[in-house]
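One structure below.
The complex is shown incomplete by one protein chain, all other protein chains being positioned as in the whole.
So, chain A:
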Amino acid sequence: MNDILNYLPYKSSFLFVDDITSLDENGVTGNYTLKRDAFFYEDHFPGNPVTPGVIITEIMAQIGLVVLGIYLMVSGSKQEGGAMDENSFPLLTSTNVEFFKMVLPGEKVVVTSKKQYFRFGKLKCLVEMHNAVGELVAKGVFSGIIKNAIK
């Protein structure tokens, strides 16, 4: 199942997926453990590191939309999506996220995503994030498309 991670276009400091634990055409579950030395903690906030909301959003998007989107495209139904090649990348087109709890350095978060639709190349999902003790951290509806690089 983690073979799908080889398709992710992110590298090092901006890769926010460790492990995919469930994946089918209707949804995905995966997790990520926040690195204590991640680049954003030094400045957000000095002496008081808290995971930024944009990073929470990015973790949810990478697991909930990008992993599922790549799976849907690789596993067929190409007429609805189109293949993703080396010149294309995923783009977030809308989110509305609510944040319920803070996430601190070293915490493990679990993201679950349920597909609402995948049509005309756009994937829309309801995505939730829980912490290691099962508390809801964030929740929102995410949409994204695959964009060809402008060259």
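As a convention for this text, a contact is a pair of C-beta atoms (placed from the backbone, for glycine too) under 8 Å apart; a residue touches a chain by one contact, two chains touch by 3 or more; residues count from 1.
Just so it is clear, contacts and distances are computed from a predicted model.
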Which protein name, taken from UniProt, belongs to the chain you can't see among "Ion-translocating oxidoreductase complex subunit E", "Binding-protein-dependent transport systems inner membrane component", "Vanillate monooxygenase" or "Acyl carrier protein"? "Acyl carrier protein"
Touching the hidden chain, out of A:F14, A:F39, A:F100 or A:Y117, is A:Y117
Given A:N26, A:S75, A:S94 or A:N148, the one touching the chain that is not displayed: A:S94
Filtering A:V74, A:L126 or A:I145 for touch with the omitted chain leaves A:I145
Where chain A meets the left-out chain, the residues are 79-80, 93-94, 117, 119-122, 124, 143-145
